[in-house]
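Here the complex is missing one protein chain, while the rest keep their positions.
Each chain carries a letter (A, B and C) given by its place in the written order, and its residues are counted from 1.
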Amino acid sequence: MLAATEVVKSFGGFQALAKCTLAIERGTVTGIIGPNGAGKSTLFNVLAGVIEPDSGGVAFEGRSLLGLRPDQRARAGLVRTFQISRELRGLTVLENVLLASPGQSGDAAWRCFATRRRVRAEQETAIGRARKLLEQVDLWALANEPAGNLSGGQKKLLEISRALMQEPEIILLDEPAAGVSPLMIKVLGETILRLRAQGITFAIIEHDMDVIAELCEPIYVLAEGRTLTHGTFREVASNREVMQAYLGKVA
Amino acid sequence: MSAVLSVAGLHAGYGAGDILKGIDVSLDEGRVLTIIGPNGSGKSTLVKTLAGLLPARQGEVRLAGERVNELSPPKRVRRGLAYVPQEYNVFRNLTVLENLRIAHEFMGGGAGAPLPEEMAALFPELPSRYPALAGNLSGGQRQMLAFACALTVRPKVLMLDEPSAGLSPLLTVEIFRTVKNVNAMGVSVLMVEQNAIEALRISDSCVVLAGGRVRLAAPAAEVLGMKDLQRLYLGDTQQADGQPAGRAAA
Amino acid sequence: MLQTAFNGLVTGVIMTLPALAVTLLFGVLKFPNFAVGAMMTVAAYMVFALNAQLGWPLAPATAVVAVAFGGLCIAIDQLTFKPLRGRGGITLMVASLGLGFVLENIARFAYGNTARSFAIELARPFRFLDVRMNREQMITLALSALAMTLMWLLLTRTPVGRAMRAVADNPQLALVRGIDSERIIRWTWFITGILLAVGGVLIGMDRALEPPMGSNYVVGVFGAAILGGLGSALGAFAGAMIIGVVSELSTLVMPPNYRIGIPLVAIALVLVFRPQGLFGQPYIRK
Partner (left out) sequence: MISFLVLLGIVVCFSAILALALNFQWGLGGMVNFGLAGFYTLGAYSCALLILKGGANTLLAALGAMAIVAAACALTALVTLRVTEEDYFAIVTLGVGEMLRLVALNEDWLTKGALGLTGIPRPLGDVIPADVYVYFLLGLSVALLLGTLWVLNVLARSPFGRVVRALREDDVVAATLGKNVLWARVRIFAIGGAFIGLAGSMHAFYYQYIDPTQFTNIVIAYAFMAVIAGGRGAHAGTIWGAAAVMVLLEGSRFLKDVIPALDSDRLAAIRIIIIGVGLILLLIYRPQGFMREYRLHVELK
């Protein structure tokens, strides 16, 4: 569904990605793990279109994504969240989620006047959808709160609700569990599994091995900018090479 | 022997929540302490707080017995608490010599060569590259320059944030040998590392951090001996809050 | 043709000083100082007060005002920008715009709108290869060459200069290397004040002394700083020379009062094709 083939990206001499190849199948929750500096976030930004690779290809459902802007990828169904959550502070929680609903005719300035009834009707349905999403992560009570006032964990859940509002084909989650309380992580896990059942594909970068073990299948291990191996959690956890990548190169 | 750097009940964090939830750590004079733990455990936050880049919300930080909570980073450095960040740890648009000069002049080095002879011996490659821009150095050379800058004025404590991150195995060994030599000159070292095995080999004591709490504090040799050290990374280190990770059967 | 090129050289040289000031300040405080024009005007009038009204010769008057104005800039920073430290670029920019209004109109209030000029003896222009160089232009070239070499020496040879470049390169690392950022910010404002004072005098000599004299240069100065690459001292020099010469040469081709179009086009081209300018390092996106 989403594949990176032999992607290379270097920043001033340091090669963050060296011929990295990885494929995310439809309907899976694919985990991406690896020690610090293995290039996980860089790969993520290449898939999301924030960074253009030096060479190699990125394809989404067979179509190449090279040159597509992040908003074009988002509209094509490839949605992402951020490692350090970037909520829109000045907008309320509900407004953050409403902003993400695709195909709002009210996004065009003149239609806000020409077809006011239709815009309002669309907004009502969008609020309905947003409400369901926010209630699942019990943020509905804070719907009118400016997003800047939320706690770290709540901001993460808001970001995920925002991603879900876009009716995505695939969601790229960048360390969803970081800084989130264990209880919230459980809620998060259940949400992801439920959505996978509804056919949404996930790619998750995560350090919390419990989340990876519980949710992800298959798992890709990245080290020094390339894919070391991939497989089920048991295969990956027992693989000597992975151990070395994590615990240090015993020269 | 007395603790050259002691941290008691430290709470700190960026936004709303606390990442560090009450940390007690102490580094003895002339020793090497390595802090390991999975990502997001608060390792980097701890070092940034000790360097003064992040305010300590609760708890106390003492350097050689003197409370430093209220001191700004420049003052802490001048009192001998040197720090090498993980990334962006050199001034890329300045030459190697200028990097060293700045560290020397502003860390209270006064007159004299930017790099004292005993330190120069540790970094043989640098002098030949003095005119080069630091940004053009390779990863390993940049790390060495960052080390040298922190050592231009003999610090009491040298804090390192994942010095081996993103480096090849060969360079990693060289980095740790340098750390060993620096320690041999009487500089106490506090190191945050992912490379657990290599780092512990040259350390005296070890602290395991997870979920912003100290899970284990033991001599390095003992932690190295733990068979399921990898469990710390791949296993269920994330016990429900409050319960420290069980000490593995020897 | 040669004469216009020479005049362009002079304009370029005049713009180098404020362009250096803008780039230096942007490096350290990360915002474009829109009051740069008004500051030059105020400094020029201070020199005018000593020179024309108290009869001081131009050189000592400029030197005294340069140092005094440096101190004044530090005071202005403490009053205006220090409370806004860390409030983000837009707030600082709007504040600097407001400050520019205040300073320019203090000059207008004190000296009215009539154009004035410095009291310097008129001398026969010096002729070389049929290019007429009058005395003011010679002083301009000499004075700015001196200012630039001093500036270059300061930035590369002195601890404060290096510290300024370090803070511009990586503010957090600078803290951890023992650099007290407030002290460096004061030094930056002091040097900005000196550069703008000398720049103001040069403009006053090249053209007349009037309240809007400084703000007429603002777009040109920003154009030079951006063309050279915001944050790079060498870039500011190169940008100023290019814009100076090109805008002067443009007067051969189009009506002179659209000279301001040149820096504007330069900025637009840089922004679209090469955001970091000629010598700047790529702007690191947030």
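In the analysis below, a residue touches a chain if its C-beta (ideal position, glycine included) is under 8 Å from a C-beta of that chain, and two chains touch if they have at least 3 such contacts.
Here the structure is a predicted model, which is why all the values come from computation and not from measurement.
Colleague: For the full complex, can you list every visible chain touched by the one that's not shown?
Modeller: Every shown chain touched by the left-out chain: A, C.
Colleague: If I consider the whole complex, including the chain that's not displayed, which of A:A23, A:L88, A:V187 or A:M243 touches that chain?
Modeller: Touches the omitted chain: A:L88.
Colleague: In terms of residues, what is the contact footprint of the unshown chain on chain C?
Modeller: 31-32, 34, 80, 83-84, 87, 89-91, 93-95, 97-102, 104-106, 108-109, 112-113, 215, 218-219, 222-223, 226, 255, 257-258, 260-261, 263-264, 267-268, 271-272, 275, 283, 285-286
Colleague: Contact with the hidden chain only, please: which chain A residues?
Modeller: Counting only chain A, the missing chain is touched by 48, 50, 69-71, 74-75, 79-80, 82, 86, 88-92, 94-95, 98-100, 102, 104, 106-109, 112-113, 116, 119, 122-123, 127, 140-141, 143-144, 146, 162, 166.
Keep in mind that, in the parts below, only the chains that are shown with their structure count from here on.
Colleague: Applying the touch definition from the top, give me the chains sitting in contact with each of chain A and chain B.
Modeller: In this structure, no chain contacts chain B and also chain A.
Colleague: Cα centroid separation between chain A and chain B, in whole Å?
Modeller: Taking the mean C-alpha position of each chain, the two centres sit 32 Å apart.
Colleague: When the centre of a chain is set as the mean of its C-alpha atoms, what distance in Å lies between chain A and chain C?
Modeller: 47
Colleague: Hey, how far is the Cα centre of chain B from the one of chain C, in Å?
Modeller: 43
Colleague: Could you say which residues in chain B touch two or more other chains, in rising order?
Modeller: 135
Colleague: Which chain B residues qualify as touching chain A in the complex?
Modeller: Residues 15-17, 19, 38-40, 135-136, 138-139, 162, 164-166, 168-170, 172-173, 194-199, 229-230, 233-238, 240-241.
Colleague: Of all residues in chain C, which touch chain B in the complex?
Modeller: Chain C residues touching chain B: 159, 162-163, 165-166, 168-170, 172-180, 281.
Colleague: Where on chain A does chain B make contact in their complex?
Modeller: 12-14, 35-37, 150-153, 155, 175, 177-179, 182, 207-210, 237, 242-243, 246-251
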